[in-house]
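One chain of protein is taken out of this complex; the other chains stay put.
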Amino acid sequence: MKTFKGGIHPPENKILVKDNAIVELPLSKVFFVPTQQHLGAPAKPVVNTGDTVKRGQVLTEPMGFVSAAVHAPTSGTVKEITKRVHPVTGLLAPYIIIEADGKDEWAPGLPLERDPFSMTAKELLNIIRLSGIVGMGGATFPTHVKLSPPKDKPIHTFIINGAECEPYLAADYRLMLEQPERIIDGARVVMKVLGLDSAIMAIEANKPDAIRLMQEKTPPEIKVEPMKVKYPQGAEKHLIDALTGRQVPSGGLPMDVGALVHNAGTVAAIWDACALGIPLIERITSVTGQGINQPKNIKVRIGTPLKEVFEFCGGLNDAAKIIFGGPMMGIAQYCEDVPVMKGTSGILVLTEQETNLNSYQSCIACGRCIEACPMRLVPSMLSRLGERSMWKEALDFNLLDCMECGSCTYVCPANRPIVHFVKYLKTLQREAKAKGKEA
Amino acid sequence: MMGAMLMVGGIGLVAALILGIASVTFAVKMDPREKAVLDQLPGANCGACGFAGCVAFAHELTANPEAEMACPAVNKDGVEAISDILGRSLGAGDAMIAFVRCKGSPADTITRYGYVGPEDCRTAQIIAGGPKACQYGCLGLGSCVEACPFDAMHMGEDGLPHVNEDKCTGCGKCADACPREIIALISRSANFGVRCISQDSSKEMKQYCKVGCIKCRICENTCPFEAIEVTQGNAASIDQEKCQKCGLCVSVCPTGVISSKQPPRKVQVIAEKCKGCGICAQVCPVDAISGKPKEPYVVDISKCIGCGMCIEKCPADAIERLAG
Partner (left out) sequence: MKDIFVSSSPHIHSVEDIPWIMRQVIYALIPGALVGMYFFGLPAAKVIAISVVSCMVIEAITQKFMGRAVTVSDGSAALTGLLLAMNLPAGSPWWLVVLGSLIAVVLGKQVYGGLGNNPFNPALVARVFLLISFPVQMTTWLQPRPFLLKVADTVSGATPLGALKTAMFEHGSIDIVGKLNLMDPFFGNIGGSLGEISAFALIIGGVYLIARRIISWHIPVFFIGTVALMTGIFWVINPNLYANPVFHMLSGGLMLGAIFMATDMVTSPITNKGKIIFAIGCGVITVVIRLWGGYPEGVSFAILIMNAFVSLINKMTRPEKFGVGK
């Protein structure tokens, strides 16, 4: 089975939620929609306090090409446009707060009924852009930008990412089991946009039923490839390496080796946008962990407050950490008032036993981090340089190639917070670069 | 036996000879004054002078006739000594000292979450903006204490860093280490400072801090010398050049965020000298002095704030500070 060098095998813990069919969360009364749910330039609100909005209506205008719009998750009134805590940075960021009117009425004309395969690639790309679709595996990179590589970097390998390598998460798995057609049709739309006649769907071997079902349902041009179960198999650079043997060059992008990877959820959202005209206003996410009483896979609208998700799932129980995303790369939250966003691939509630609150020691040079690092770096050195704020020397140790996957930190017997040190060094480097530019 | 001793002894002698000759022929020519200058420097290699340590700075001072005295850790006597050695006068700058502009201990502020990670304010800052609700307040993890090359900082029981004024040289390493620029260098002769740099409104601050600057401007309105002001959403700050150290602002501040190094010493009238002119009573901002003309005036100690205006204005030199 195909794989890459390095990586780790943390306990999967998907059993908590993987056999739970997707359930829809009842509509909230108030929605908190951050204007920034993507990587790239911010988006400007195009509604004002007091405006009535309908479900799917545009709320913000992207500023520039690498940017994305957000849309209203339901019908109602714009209550306030203000700053609140953002789940990604933990700092204040602009939000559009919508008070739902309970009617949940679509914007006029929606949902549409059209045939994406009769449209041109250019038209499809425009629809994807206007629908605010971003990478739903968590990175939230604007999809239309990914699908518009420059002419000198053509794509010939399109990979649908069904790996879901993070422990605990099962949202993509349930999507594959329950709504395979959306994924397959979305993939075919992407193939049309890219002008390809084949694609690969990668699924980790711990989802044998999903693999079988997909193998049954996919047309011959989409090949289902079972992948060896290893974290971070779902990282796009490593998917590409495992499937094609090509390594994305340091500092480069998948397009540099002619490849493109989309999360299964993103691809399903692309279908909704192209065939039904529905923008990205909801997603499927796993609410799981020992700290939540009733783990569920929920279909939830963007902007739903975390508090209501917890209530729906039976409430918290001895929660020590609340994480947006998976346990390896997710972002810990300190506030229940944050909303579910486009990139919230999971909501983890971990108890103290599940997580690790211990202090750390000196590096004992055991070498496990080097074995584990999928980018073939020397994490122990980066952690030691981080302790001394030596970002310049860290650049020599390929600091900027670190993708912060957390494999090194997971295995370190001395419990060293290596990713934290890497983030810190990168912050120092950014600040120095900014100061240098000023000077 | 004899042969072995002679052999080893002989090798030793030859080696010593070689080392001796080398130490003379390969000696680095150094200006003899450089060593004397180096002795006056603290040897902490803190880098505040801008050079790679005390040896480098000593060399610069000696070799470069235009070099200025950039080491904050040398006191007036030391600067004089160096001036004598080098045969030119080096002006010592105003001696500076570190001042921590935050009073928010964990008891008086809101902590948002339990921070797990390296015990360093800079690494804590990148995790959701740090565990403290106030984005301008001290995180109390001690990056400044670590950074101090003179052992002049220590973390207090109140979770805030404390400056040991005897050891502090004003090198500024602590200020560089603080991710929120809470530590400022102020003149050693300054007596008052505002311990807050928050730019949040008073409404916001009330939610998470009991002891910060609420920008009420009472201090600004009270100061007779226009030495303290609240500008554009910033916390109050003192212009040390204008400050006359009267201490009025401290006495009127509702949150107690203005700190004073030396608590003002109250005064008393020297009855034998007092001519009873009453000027002191006129200038006293808190009406603590009273009396009748041509009779010795009396200070009401309970009202006196020790600002010393009366001492300045008394034509008979009849008012003195009480012992501390």
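Per-chain numbering from 1; labels A and B assigned in written order.
We adopt the following convention: a residue touches a chain if its C-beta (ideal position, glycine included) is under 8 Å from a C-beta of that chain, and two chains touch if they have at least 3 such contacts.
Fair warning: this is a prediction, and the values are worked out from it, not measured in the lab.
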Practice problem: Out of A:Ala320, A:Val340 or A:Leu385, point to the residue that touches the absent chain in the complete complex. | Solution: A:Ala320
Self-check item: Hidden partner chain, touching residue among A:Gly76, A:Pro94 or A:Pro167
Solution: A:Pro167
Quiz item: Which is it among A:Met1, A:Met63, A:Ala365 or A:Ala434 that touches the chain not included here?
Solution: A:Ala365
Quiz item: Of the residues in chain B, which ones touch the absent chain?
Solution: 112-117, 126-128, 131
Exercise. Against the chain that's been left off, what residues of chain A make contact? List them.
Key: 8, 10, 90, 167, 237, 241, 245-252, 319-323, 325, 327-336, 348, 350, 354-358, 361-367, 370, 374-378, 380, 398, 401, 404, 406, 409-411, 413-415, 417, 419-420, 423
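We take it that only the chains that are shown with their structure count from here on.
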Quiz item: What does chain B use to touch chain A in their complex?
Solution: 112-114, 116-118, 122-123, 126-129, 135
Quiz item: Of all residues in chain A, which touch chain B in the complex?
Solution: 89-91, 332, 334-335, 357, 360, 386-387, 389, 417, 420-421, 423-424, 427
